[in-house]
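The other protein chains are all here in position, but one chain of the complex has been omitted.
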Amino acid sequence: MKEIVIISGKGGTGKTSLTAAFAVLGGSDVVVADCDVDAADMHLLMNPDFDYTEDFYSGELAFIEQSDCIRCGKCKDVCRFDAINIKLNRFFIDPLSCEGCGYCARICPAHCIRNKERLAGQWFISNIKTGSFMVHARLGIGAENSGKLVAKVKNEAKEIALEERKDFILVDGSPGIGCPVVSSLSGASFVVLVTEPTVSGLHDLKRVYELVKKFNIKAGCIINKADINPVKCAEIAQYLAEEGIVHLADLPYDESFTKAMTQGQTIVEYDHGFLKDLVTDSWEKVKRLVCEE
Amino acid sequence: MINRKPLKIAIASGKGGTGKTTLSTNLAAYIAEQQEVVLVDLDVEEPNSGLFFNGELIHEEPNLKMIPQWDESKCTLCGICRKVCNFHAVIQLGPTIVVFPQLCHSCYACSELCPENALPMIPKSTGTLKDFRSGNLHFIESRMDVGEEQAVPAISKTKNYAAGKYGNANFTIYDSPPGTSCPVIEAVKDVDFVILITEPTPFGLHDLRLAVETVRALKKPFGVVINRYGIGNDEVIEYCTEEDIPILAKIANSRKIAGLYSSGKLIYNEVPEVKTALQEILDHCLKMMEGEHK
Partner (left out) sequence: MKIAFTSSGTTWESIIDPRFGRTEYIVMYDEESQELSVVDNSSVKNEAHGAGTATSQRIFELQPDVLITGNGPGDNASAALKHIKMKILVNAHDLTLRQAYEQYKNGELKEQ
């Protein structure tokens, strides 16, 4: 079983649309894991049934047992996050400000503060239209994606893939370069980088590829909307060559991607011409490269 | 325009890549043609607004956070520091205490609970704040160093710097980080008005709903700008109508805009419709403030 992770560094490059297209092309061989939990949109194209739902806890949050509180205010003195408010002479934790460091609980003389696990959102297993499965998640307001949540989503997908004897796990990776993306990459067999030929696109591509390199993972790159800036595009292509990243495809700027999306479809279901061919060809290349590994 | 209180606006979006930076930079440059404006890029992980201006750097300073520093001479290796750190930012490897600055949340627990005072807190740079000027426009950005994870303290410091130095400017515009998590809340919590920018697509609508939930939870007045109008479908407009959310402007989809953006250029002078849209947004903000005054 091979794990393919798709990342982009920057938002809006078409990463999720492409991941969904690959999932459709891979069909029942592919279990999908949506780890782009901050903007979990992929389900909109996969027709999921939310078959199984579970609450997800991540990080900690202080909680004051009011009946035991002696109102000494020591907790408020030590809190560096202004997370302890006084209302009607009572001390309360502001959940949006609390970082869960646990300092207040450790010094409370009445032992009435303890850290609870923080409810961060929910995660799901769905049957999807490809005849396979998808593991995905939804965060609550103010909740943060974390390495833990990404690891959870990926692990569930992996277990399903093993039980159901699927060949591939396709991971829609987290954005940025922080802990969640580290967790997205960890364990990957191959990485597909999706970028666009803009100043910020190239900048973010380089930052995220530093991570990929560190983990010794082989990578390929798709330049989306390649024709909006041929100069930048050439610059990216040169960067790929220098770094030994496989240049998988240049996709044109085409409104069909959006039109497909409005119908809840991926490009390979909507288009029957060269766009479909380009994306199909990329997927075949990715599969070949992964199996060479 | 006289005697009104300075207006602070955040430009935010649920999802990345919807045109947040395009709108922030163009709106700021457009206002700066007439009056003083401060643009603050709070997307401290990936600040990109600066790519669109050629300003003069007038000030630069490190963003500092407090972290513990091990004083080997005082340490008795009792292990309390490691046990009290909920973030595994302090570990004990045999006779050595190792601190991981990037994991540290600056809670001070290890430092203050150390019986020997062997972990004093010291400032450490986590990135750089830069203050640029170009005519009427002040542009401030903070960039976190690679590997730093805590955006919230950097955001809060950048806001304080802007307010301290340019608090009297008529307009302050925050270019917010994407998403709906803590960094966005930090960026949006003290503004007068939020502009949510979205695309008329199913992804755009889905993320707009989440952003609306967040802004409503913070009880902020807000409006929507639809970018790349003309692609996709009408569901965003229907949603805004149903929810009684004002649509401030629609920016038409155009390859020309995409091309200008890709090479780091401002758009409104080349595309007249964008200028009209910016004026509409500005009018709405001004009208709203007059309303507040009455």
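Order as written gives the chain letters A and B; numbering starts at 1 within each chain.
In this section, a residue touches a chain if its C-beta (ideal position, glycine included) is under 8 Å from a C-beta of that chain, and two chains touch if they have at least 3 such contacts.
Keep in mind that this is a model prediction, so the values were computed, not measured.
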item	value
Residue touching the undisplayed chain, where the options are B:98, B:122 or B:217	B:98
Contacts of chain A with the absent chain, listed as residue ranges	58-59, 144, 146-149, 151-152, 179, 182-183, 185-189, 214-217
Missing-chain contacts mapped onto chain B	82, 87-89, 91-94, 96, 98, 100, 102-103, 147, 149
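By definition in this document, only the chains that are shown with their structure count from here on.
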item	value
Chain A-chain B separation of Cα centroids, rounded to whole Å	21
Residues of chain A defined as touching chain B within the complex	9-13, 16, 38-39, 41, 44, 60, 78, 80-81, 96, 99-103, 106-107, 115, 139, 141-145, 175-179, 196-201, 203-204, 207, 210, 225, 228-229, 231-232, 253, 255, 258-259, 261-262, 264
Chain B to chain A touching residues, read off their complex	14-18, 21, 45-46, 48, 51, 84, 86-87, 105-109, 112-113, 146-147, 149, 178-182, 185, 201-203, 206-207, 210, 213-214, 217, 231-233, 253, 255, 258-259, 261-264
